[in-house]
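A single protein chain has been omitted from the complex, and every remaining protein chain is retained in its original position.
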Amino acid sequence: MTSETPGSATPPAAPIPVPTSPAPDVLRCASMELVVTDLARSREFYVDVLGLVVTAEDEQAVYLRSMEEFIHHNLILRKGEVPAVAAFSYRVRSPEDLDRAEAYYQEMGCPTVRNRTGFVRGVGDSVRVQDPLGFPYEFFHEVEHVERLAWRYDLHTPGALVRIDHFNQVTPDVPRAVDYMENLGFRVTEDIQDDGGTVYAAWMRRKSTVHDTAMTGGTGPRMHHVAFATHEKHNILAICDKLGALRRSDCIERGPGRHGVSNAFYLYLRDPDGHRIEIYTQDYYTGDPDNPRVTWDVHDNQRRDWWGNPVVPSWYTDASTVLDLDGAPVPTRERTDDSEMEVTIGADGFSYTRPDDAEQMPEWKQGEYKLGHQL
Amino acid sequence: MTSETPGSATPPAAPIPVPTSPAPDVLRCASMELVVTDLARSREFYVDVLGLVVTAEDEQAVYLRSMEEFIHHNLILRKGEVPAVAAFSYRVRSPEDLDRAEAYYQEMGCPTVRNRTGFVRGVGDSVRVQDPLGFPYEFFHEVEHVERLAWRYDLHTPGALVRIDHFNQVTPDVPRAVDYMENLGFRVTEDIQDDGGTVYAAWMRRKSTVHDTAMTGGTGPRMHHVAFATHEKHNILAICDKLGALRRSDCIERGPGRHGVSNAFYLYLRDPDGHRIEIYTQDYYTGDPDNPRVTWDVHDNQRRDWWGNPVVPSWYTDASTVLDLDGAPVPTRERTDDSEMEVTIGADGFSYTRPDDAEQMPEWKQGEYKLGHQL
Amino acid sequence: MTSETPGSATPPAAPIPVPTSPAPDVLRCASMELVVTDLARSREFYVDVLGLVVTAEDEQAVYLRSMEEFIHHNLILRKGEVPAVAAFSYRVRSPEDLDRAEAYYQEMGCPTVRNRTGFVRGVGDSVRVQDPLGFPYEFFHEVEHVERLAWRYDLHTPGALVRIDHFNQVTPDVPRAVDYMENLGFRVTEDIQDDGGTVYAAWMRRKSTVHDTAMTGGTGPRMHHVAFATHEKHNILAICDKLGALRRSDCIERGPGRHGVSNAFYLYLRDPDGHRIEIYTQDYYTGDPDNPRVTWDVHDNQRRDWWGNPVVPSWYTDASTVLDLDGAPVPTRERTDDSEMEVTIGADGFSYTRPDDAEQMPEWKQGEYKLGHQL
Partner (left out) sequence: MTSETPGSATPPAAPIPVPTSPAPDVLRCASMELVVTDLARSREFYVDVLGLVVTAEDEQAVYLRSMEEFIHHNLILRKGEVPAVAAFSYRVRSPEDLDRAEAYYQEMGCPTVRNRTGFVRGVGDSVRVQDPLGFPYEFFHEVEHVERLAWRYDLHTPGALVRIDHFNQVTPDVPRAVDYMENLGFRVTEDIQDDGGTVYAAWMRRKSTVHDTAMTGGTGPRMHHVAFATHEKHNILAICDKLGALRRSDCIERGPGRHGVSNAFYLYLRDPDGHRIEIYTQDYYTGDPDNPRVTWDVHDNQRRDWWGNPVVPSWYTDASTVLDLDGAPVPTRERTDDSEMEVTIGADGFSYTRPDDAEQMPEWKQGEYKLGHQL
């Protein structure tokens, strides 16, 4: 389900119109609604293993939040036939921003649905849209406040997740996606390019962190991951240690490590349905309007992992199906620009540690790189 | 200079007018200008001991920044006769916000000065005002960008300071100060009150942390402290360890500890002139407009230190002189509301660990509390 | 019960004879048997709050171990009328060492009792003695092995205690105690003295850490504390945070901080009966026979806390009663040598941060030191 397969032969995407009506004022990425095939199994993973807190639950869904959250939830697990993402949910500044969101997306010709009492528990008036990239975006303002457990250290686990941090989306044409998101008020903080100007990925923020969402080039629309933050790096290591103790280390896909992009410490897990979860800590303040954009060379071997540790192929190829507003899987389109995996570890790809030193990989590292060539 | 002395017998402060012109859009606390009496000695403290980075310096001043900063400086050490604070400097969103700041303060009847090329190196068009509380506030937008050293781990020390986090100001009438700051666009995140509604301190933010500045009740205007953030708690412990190794542990005034208010981990140092510096890490996201305000009971012994460790008297009584726009010390006025120190550890004061358990302090703790009564 | 009171007017202690028979080969401090007045309340403290693991329990006692222990227990909570210590228990290298222990203490004229099936659950052949200083020492070798939970990260709490580290005993005449312990095969790693040669405390080891036990000068015999180790410093901070969350911060007596002596990071708690528990991490390897002894000047203000934070008086004055082999409280004798508290913070005492700089305490610190003078 989540492995990379050729997308349907849809024609090249049309340009995304720029609405004349004002964009909604997005505060932050706030929640994701995941469709999972075995609710009990997923609950066990997110609650018993990762320590997210259950705000509410019923036979169809579990509503989870992180330790420092005061809104009703940051993650919904909803029972369904096929693993997928039903909503990338953003909180907006005011109730009026919902009117703006509705008008904004309607002007772009996108399907929109408004539900004055919310699509999910704990949330009020909401707008869901299928955005120009095909993703199911949700906007809401009204939300039930719940106890912020920041001071409840009696409930914190060694790997306590304290905040939802960001989404990451797979889309074939990154510059097209960036244009759309910039119009929506997002600002690019970092990206990965090559000398020819091909953009492989871009990170964009509303709140003052490196991102609320990122666009990763590939067959899409698909969901690459959703990320939760810990306070410190040892919290992330503790999650790994616990997975080892539970004999579930095989859900560790990549890391832990230090990102080049974002400078954050990271870990990628795969949940029981294969949905990818990042655990993330310590990026930097980006709230000034002239915050310097950092552009990384796609051949820089430290861009994805500052320590140069290899990215596993599945991290590049796998992602989750997203649903349209009727709950049907959204057909995907292939990327036509170069693939980051191919240009870095593929047959003609290359990576360097030092820009002027590409051919001088130490002998004992060459085996690893030849491996890369066989992918 | 910095110890608490009776303020001049100025009449009660007049109400602060609410301007009709729009307030400037403040991004964040950005820098403080400290007057120090021995520039070399202070440079040694901030650079060699604390590891701040020198962006520029000359015979009169040293310009310092934290590891993740991209603007020219977060702290200026300026040589002078008397230790004091010359400016609390905020960055605003746009050049136009300087016009707004000028008009806004002029409408309040405050002294203002504008310097189109900046009052200090590295900064352009700036407005300095003596605000209604008597503090020297500065606003700027244009600033020289410098290298963000976030990725330069070769330069990081064990106690690396990565960000300026907030100011803390002493003022006699906290609600009056809060009203003024709310008009300026700040939002209260936490405060300390008693049952009768007396407000002892309040924390206010523009950026999405617990505060850009706090108002602490006491003889003022004075500067209580300026705070820098580290990534993790062990970084703060490393600063203590280093001060011990340098046989300078006597510059540790209070902590390290966990705040109740803000939930951050903290340490207070005194610099060679007695200016107070906080090292701070891990408060929480506050960027939503309905972020819940946390009000602490002044008698809650965990409000200032979550672990119940006592606050040393100097922390309550000492603060730095502030200068007016001519560089003269601003006369202070005494607080007439109750004193937090007196109501908590003074002769008639009390603190509790559990609200309903005030009289049941363990026997071995009573000596400590009797001590408090003698202050 | 645990506060310092004048000891009985016993005559000066007689010299401790040096046995001609060989001393037992002590491996390490292994367990302490604490008498507690409310077994459920103490169990809640050690298990639910501190996270020690229950190996076994019945109506009279709870047997607890740390996460990396493979022997049956490191702490016994036994129900009794009066809070006290029933045994400081050391593990010896071989079964034959019990014969040696018995002969060794009998030659010194000490009361001894041998129990071939153990005095407590989980332990076999054991010798209990009332040693020449009045302490109830136990020696054993045979012990039930239990699961070492080192890899069971699913069971680790944020403040996981991984090892018993050491005991600390209060005794009036430290050099006399040191002589006795050296004959028993212990080696001094650090001590606190003054210029006149008065010894205030000494740390002694069998295993390769700074100590298995320490002798602290004061009215004794009494038990000062028993210490458990964590892996990292943040684990100790997490214990403080949790105590705050549980509104039990008043059980924090001193710290957290960095010791001068031992260089370890520490925290002192008081259990529901007032027994003192240290949480401790990161001292250094001492296993070489010529490991350099570190002698600290009693007036060095960084000896007890490397950061110069004050030691609370209760830490100097309070300690737990110890029991003789019949379970009766052992009468105490007063210290006649100078008191560390008096010579450092008493009316004629003093402490310095820099040896040659005793009179130059910063102005804002003097209040704190005057306080000290009033103790």
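To keep things simple, chains are lettered A, B and C as they appear, and every chain counts its residues starting from 1.
Assume contacts are C-beta pairs under 8 Å (C-beta built on N, C-alpha and C of every residue); 3 or more make two chains touch, one makes a residue touch a chain.
Remember, predicted model here, so these are calculated numbers, not experimental data.
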The one of C:43, C:73, C:91 or C:299 in touch with the missing chain is C:91
Checked against the full complex, the residue among C:21, C:193 or C:263 that touches the missing chain is C:263
Filtering C:185, C:287, C:327 or C:355 for touch with the omitted chain leaves C:287
Where A:19, A:118, A:244 or A:292 are the choices, the one touching the absent chain is A:244
Out of A:24, A:260, A:287 or A:349, only one touches the absent chain, namely A:260
Where chain A meets the chain that is not shown, the residues are 2-3, 232-234, 237, 240-241, 243-244, 247-253, 256, 258, 260, 265, 270, 274, 301-302, 306-309, 312-314, 318, 353-354, 361-365, 367-368, 371, 374-375
Where chain B meets the chain that is not shown, the residues are 151-158, 160, 232, 234, 238, 241-242, 244-246
Those residues of chain C that touch the unshown chain are 27-28, 68, 70-71, 91, 93-94, 145, 148, 150-151, 162-163, 207-208, 231-233, 260, 263, 282, 284-285, 287-292, 306
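Following the convention adopted for this analysis, only the chains that are shown with their structure count from here on.
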Relative to chain A, the most remote chain by C-alpha centroid is chain C
Chain B to chain C, mean C-alpha position gap in Å, rounds to 41
Rounded to the nearest Å, the gap separating the Cα centres of chain A and chain C is 51
Residues in chain A with touches to at least two other chains are numbered 151, 232
